[in-house]
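Omission of a single protein chain aside, the complex is shown with its protein chains in their original locations.
The first chain written gets the first letter, and so on, giving A, B and C; residue counts start at 1 in each chain.
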């Protein structure tokens, strides 16, 4: 058995490395660089019930050690996805995670129900996107709101439900507990941190939307702290992300308590990033005589 | 009149550049590099009523574009400060801001009252330090808590009261409004963001305290967004900080709505940082034919 | 499309902060004119993203990029010495398609002149008319390479220091009716493209324009580089950068 084999929520993963939603589209673009079967899983581009065009350009600003994006959930809509993307994706030997965002609780439930009848293995509830006006964050900030939306969606969801948390809160562990109480099978964190870039020369915001979500190396220490806090609070598996660029970063998240990790912004900068993390973890296990990577989960020595 | 002359809360500043609390100690160490009279002001090392030894070492971790510190308010205590540091500081031709943190509301009030009888020009209420167990953050997260502590302290404070906000919250503008409602004369933000660093090799946290506060370039886009949100919410002056390393950064904060800026981590890396920001702002005004820097405050073009 | 390490063969300053970067590429992939590369500018000062730079010229071992040292990234790029390795992804995007066009007008403004040369390089047997514009003569760093390879080359500068003191679109307009172009390929600032659209709107000649937008990945994965088109948002990096002028909303 491979040292990286991982299982959680009843789903088997070749390795604990998942590409993060919105930075990997529906995978197609990466096939030219490596076979998708190398990946533990893919969290697909965030889906909404209806097709969305997203926000105006510019949608990206580069800042020190990170990027700010305001894509705004551009996607082909649930039906478009099922028709045009899922059939070929389902041929790939990797775990597919559908990332969903709704305008209302009902929309979330409808999408979860519909996706439960497909080849999708896990549904990731995106209640933390900072780039859409309605929905998204509205459900994801207060513990009560989180618990009730998770509870509602869970009833319509026949697949494991992963709840993606926003870092734009005062007490992340309260929100993790709320997701757990609502019936989440796992949580993933962090989504992007609300941020802004200004061009001092033009005196204008860089993004058409003025603000957007920060991701990349700059957010890692914040994400790591949040994963650690959640690990101390909840029993369900935690999928850690935020600024993971190499295997060492991934090890740090797993030590803090992540059962698996997601790679986001790094994919955009280096299309081989996820594969390099996988190879690096393999080497890490070999070098440290680790039989299976899960040995290190939560293994931070205090 | 100098293009950088600034006034707020009835206090005159040579320029809108203030050194941030905890990164400048009581100024003494910087006299070897430049005369303190070059500065708009100094926010002095955070004071508590009693002397504090602070946390165990290591107290600092370096991360991508930033540092995490867990100093934990080591300071000589209010009386020690008044006796050993203030007399010589008061000779310096720059605005002195006392940064205070208490374990209880009563301690905050006592310190504000005592400092009101001294040469200190402004009192900065630190209700946002992530590195102490009691007090600090406890008062600074919920709008209600903020309003009531500000209200209480204001009654004992004969100097302008600047309230320093923590970024570890869901809605910074609610907290800014609460400070304003409580009677704050100005607000300063951001304090550090709670974060963590792990050494993958030793599998241990880098800091003795496990977590600490992130500052430096990595936090700038988050700080800038928060200053912008507060500017839209409150009428009192905003003092912006978080990752300001050069004049361009300072201009960005002022465009977002900051009346003045503070320089923190940059002082530690380059002792001349604050002076370089001042010189850069001077040049910026000259190059752009700006009579006074206040013209650009909130001048973001949308 | 490959993600690889390229080696700097030369990186020379031409003039006015414009540099010519020649990179040797192992396992050179097939390139089409009008495509671009995402080039790493190193990892100094918190830079993460690669920069999109059009392919100016190429053979079976090297690509040549002309770029302006504009901001932090390209300034760092301009400091890269011979034999340094740079991460690069190329070739990217949909370039100019020659189809069976026999006479093509090339209309380029500013940095937009650079990618147009790749068209001539790849398809030597077409009759080209080139209309090239820039601020002044010293910004027209590669106009010479068009001369001799085109049936005609007309230059426009804002100050008249090279060619005529006018807009490049004005020169093009004078010739439009005259030479029976089969297609028009253009690259340049938005106002130029808008003017071109106005000039050509009553003709049937297909016009293709190369668009610019801030990019994240450059290969279609992040949806940060969209431009508006008549059929919804499209990715400049993967669906473009070259679009039919009637498709994009300028």
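The rule is short, and it goes like this: a residue touches a chain if its C-beta (ideal position, glycine included) is under 8 Å from a C-beta of that chain, and two chains touch if they have at least 3 such contacts.
Predicted model only: the values in this text are computed from it and were never measured.
Undergrad: Which one touches the absent chain: B:8, B:24, B:85 or B:139?
TA: With B:8, B:24, B:85 or B:139 as choices, the missing chain is touched by B:24.
Undergrad: Touching the hidden chain in the complete assembly: which of B:4, B:67 or B:163 does that?
TA: Selected residue, touching the omitted chain: B:67.
Undergrad: Taking the full complex into account, what residues of subunit C touch the chain not shown?
TA: Against the missing chain, subunit C presents residues 42-46.
Undergrad: Which subunit B residues would touch the chain omitted from the figure, given the whole complex?
TA: 22-25, 28-30, 32-33, 45, 53-54, 57-67, 69, 71, 74, 206, 216-218, 265, 267-272
The rule is short, and it goes like this: only the chains that are shown with their structure count from here on.
Undergrad: Which chain would you call central, comparing Cα centres to the global Cα centre?
TA: Closest chain centre to the overall C-alpha centroid: A.
Undergrad: For this structure, which two chains share the highest number of contact pairs?
TA: Among the chain pairs, A-B has the highest number of C-beta contacts.
Undergrad: Using the average of all C-alpha atoms in each chain as its centre, how far is it in Å between subunit B and subunit C?
TA: 47
Undergrad: Per the centroid of Cα atoms for each chain, what is the distance between subunit A and subunit C, given in Å?
TA: That pair's centroid distance is 36 Å.
Undergrad: Return the distance between the CA-based centres of subunit A and subunit B, expressed in whole Å.
TA: 34
Undergrad: Give me the residue numbers in subunit A that touch at least two other chains, ranges are fine.
TA: If we look for residues of subunit A contacting two or more partner chains, we find 61, 63-66, 217-218.
Undergrad: Using the touch rule from the top of the page, what residues of subunit C touch 2 or more other chains?
TA: Residue numbers touching two or more other chains: 46.
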